[in-house]
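One chain of protein is taken out of this complex; the other chains stay put.
Chain nomenclature is as follows: A and B, assigned in order of appearance, with residue numbering initiated at 1 for each chain independently.
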Amino acid sequence: MSRLAVPKTYKLFINGAFPRSESGRTYEVMKADGGFLANVAKASRKDARDAIVAARGAVGGWGGATAYNRGQVLYRIAELLEGRRAQFVAAIEDAEGVSRAAASAQVDESIDRWVWYAGWTDKFAQVAGNANPVAGPYFNISVPEPTGVVAIIAPQDSSLVGIVSAMAPPLVAGNSVVVVASERYPLSAISLAEVLATSDVPKGVVNVLTGSPAEIAPWLASHSDVNAIDLVGAGDLDWIGLEIDAADTLKRVLRPESGADAAAPSLGRISAFTETKTVWHTKSLL
Amino acid sequence: MPAPTSAGTSLVTARERALAVLGGEPDDATLRRYLHGIAGVDAVGLEQRAAGLATRSIKTSSKMWALDKIISLIDLTTLEGADTPGKVRSLVAKAVNPDPTDATVPRVAAVCVYGDLVPDAVDALGGAHGDPDDGLISVAAVATAFPSGRSSLDIKLADTADAVAAGADEIDMVIDRGAFLAGRYGLVFDQIAAVKEACRRPDGTSASLKVILETGELVTYDNVRRASWLSILAGGDFIKTSTGKVQPAATLPVTLLMLEVVRDWHLMTGHRIGVKPAGGIRASKDAIRYLVTVAETAGEQWLQPHLFRFGASSLLNDVLLQRQKMTTGHYSGADYVTID
Partner (left out) sequence: MSFLEYAPAPESRAILSLRDTYGLFIDGEFVDGRGTPFQTISPASEEHIATIANANAADVDAAVAAARRAYDRTWSKMSGRDRGKYLFRIARLVQERSRELAVAESLDNGKPIKESRDVDVPLVAAWFFYYAGWADKLDYAGLGADPRSLGVAAQVIPWNFPLLMLAWKIAPALAAGNTVVLKPAETTPLTALIFAEIIQQADLPPGVVNIITGAGDTGATLVAHEGVDKVAFTGSTAVGRAIAKQIAGTDKKATLELGGKAANIVFDDAPIDQAIEGIVNGIFFNQGHVCCAGSRLLVQENIHDEVVERLKLRLSTLRLGDPLDKNTDIGAINSKEQLERIRMLSDVGVEEGAERWSVPCEIPENGFWYAPTIFTNVQTSSRIAREEIFGPVLSVLTFRTPAEAIAKANNTPYGLSAGIWTDKGSRILAVADKLRAGVVWANTFNRFDPSSPFGGYKESGYGREGGRHGLAAYLSPAPIGQAALSAGRGGAQRRLETKEATPTRRVTKRATKGSKK
C-alpha cells in the first residue's frame, strides 16, 4: 500500500510570516488537467494593507544595507532554489501541465535570473549614476536610490519565472515589494516565499499575496504608501484604471508586457524603480 | 605684560572684555577652545556673497557720494625702502589737497608711513595734522618689524613707542603669523596687548591700533576669522587685511569676512571695531564695491574714518579721475591729476 501523502497548506507571505488571509477566504487551484491541486489563501484588501505596512517597515534596512550584502542575499536565493529544484520542477509540471524538460527549463531560468540580478546590486549604481562636471566649485554626483515600496502584479502565465523576473529587479536597488502572484499558478510563488523565508531576505522585504489580482490591484494602485507599481502581469485587468489610480500620488508605473520578452532581464527594470538623487557640495581649499 | 595702570583706558576694558568673553586667561588652550568654537566659513558661499555684492550698480548721486567717501577713508600710503623726507612731504601735500583744481575734494583720512618718517609727516602736515573727524589728517605708522614681524617683542614695542612719541596717531602693527599658524594664540594675544600698551602716551591717551593679519599668509578663511577675533579680543581698534607686501593682499571676500566679525562683535558687546583692507585696491569701481560691502554687512555707520579705511596709494588718483568725469561730464586723463 502506498503511503498517504501529506498535502501542504498554502498561505500568504507577509512580513516574514505565513498568515492565512484575514478574511478566512481560500480558492481552489486546479491542475492543468482540471484536477484539484490545493486550496490557496485568497488575500483581501486588508492583507494587502498589512503587506504594504510590512514592506514600508523593511525599506530602510534593505535599502540601507550595503550593495555587497544585498548581492549575497539575492545570490543565496538562487542557491536555495537550486537545492529545491526538483520540488519546483514537479510543481510546475503539475500546475502548468508542461513536460519535465519545460518545467526544468523554467526553474533553471528562474535561478539564473536571480544570479544575474544578484550580480547587479553593486554595479548598477556605477552604470546608472555618474559624476556631473558642473561649471562651478562643487562636487556633484548623481546616484540611483530605491523608490521605496513597489507593488507588483506578477505575470499571470507562469508559475515561477514570471514572478522571479518581476520581483528581483526592484530588490536589486533596495526596494521592498508586495507581489500579487499568478492567480492560476500561485503554488510555486508560495513555495518561493518559503525559500525566501529561509534565506537571508529580511522580513517584510518581500511579501507575496495570492488571490484575485482584479480584486487586490486597485487597493495597491490607490494606496498612498506605495511608491511604484509594476503592472507587468496586469494585461487582463483594467490596467488603465490602475494607472489612473496610481497617478493620484504620482506613482511610478510600469505598463503591462506580453510576449516572449515580457519582464525579460534588463537594467531598465532595475532603474525603473530607482530615483536619481543629485548631491551638490561646495569645494574649496580656502 | 605690564599691568594696566589707570581705569578707563581702552586696554583695561579690552582685557576685561576678553576675560569675560573667553571665560579665562587668554592662554593658548583657552584661546584655542574659543577660536575653534566659532562657526566655520564655507569659502564658496563667502566668495559668492562677495561676488553678489560686487554686482551692485552705484550710479549718479550715489556714485558722487561714494567717491568723496572713498577719499575721506583713504590712508594714503608710502611704504618703500626708498622713502625719503621729500617723498613724505609730497605725499602729505597730496593728502591735504588731493585735487588742486577742485577745492571741494575732501582730504584723505591719514597718511601712512614707516615709523622713522613720522616726524617728517607730522612736520609736513603742520596745522592739518589731527583727527579726520575734524577734517584733519592723522599720521599712521607701520610698526612691530613691519612687514614680516620677525623680531623680538622688545624691538616691536620700542618700534611702536618711538612712532607714538614722534606723533603717530595710529599704529599699524603686524601679528606674528608664524606663532598664529603654530597655534600659539596666547603669544599672539600677548603681543597685541603689549603693543597696545606701547601705544599709550604720557597723557594717558592712546594711539589707535590697527592689527594687520596678513591674510595672504594665513591663507584660509577660517584662519582669517580666528585671527580677527583674536586681534579684537587682544585690544585692537582696527583689523587690517594686509601689509601690501604679500599677495593676495586685500580681497573683497576677506574684507567681507572681517566685516562679519566686527558686526558680530558689535552685536555681542556693543563695541565697534574698524576694518582696513589694504593692498591691491586701485580702481574706484573696486573701492565702491567695498563701500557696498561695508554698508550691507556691518552697516552704514561703519562708513567713517574711525571704523573703515582703505590702505592705498594709487586708488586716490583713480577716484579723482572718476570725480572729474562726474563733474565735467567727460573723461579725464592721467596728466590731469597729480602724482605724489
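Simple rule for what comes next: a contact is a pair of C-beta atoms (placed from the backbone, for glycine too) under 8 Å apart; a residue touches a chain by one contact, two chains touch by 3 or more.
The structure displayed is predicted, hence computed values, not measured ones.
A.B. asks: Which of A:39, A:69, A:199 or A:282 touches the chain that is not shown?
C.D. replies: In the full complex, the listed residue that touches the missing chain is A:282.
A.B. asks: Among B:18, B:66, B:105 or B:209, exactly one should touch the missing chain; which is it?
C.D. replies: B:66
A.B. asks: Where the complex has a chain not shown, which of A:23, A:39, A:87 or A:142 is the residue touching it?
C.D. replies: A:142
A.B. asks: Using the document's definition of touch, tell me which of B:141, B:227 or B:291 contacts the absent chain.
C.D. replies: Going through B:141, B:227 or B:291 one by one, B:291 is the residue touching the chain not shown.
A.B. asks: Suppose we count only contacts with the excluded chain; which residues of chain B make the list?
C.D. replies: Residue positions of chain B that touch the missing chain: 39-42, 44-46, 48-49, 55-63, 65-66, 69, 257, 260, 291, 295-296, 300, 303.
A.B. asks: Which parts of chain A face the unshown chain closely enough to count as touching?
C.D. replies: On the chain A side, contact with the omitted chain comes from 96, 98-99, 101-106, 108-109, 112, 116, 127-128, 130, 132-136, 138, 140, 142, 147-148, 155, 157-158, 161-162, 224, 227, 235, 239-240, 243-244, 246-250, 252-253, 258-262, 264-268, 275-282.
In the analysis below, only the chains that are shown with their structure count from here on.
A.B. asks: Which residues of chain A touch chain B in their complex?
C.D. replies: 136-138, 282-286
A.B. asks: Which residues, counting only chain B, touch chain A once they are in their complex?
C.D. replies: Those residues of chain B that touch chain A are 42-45, 47, 219-221.
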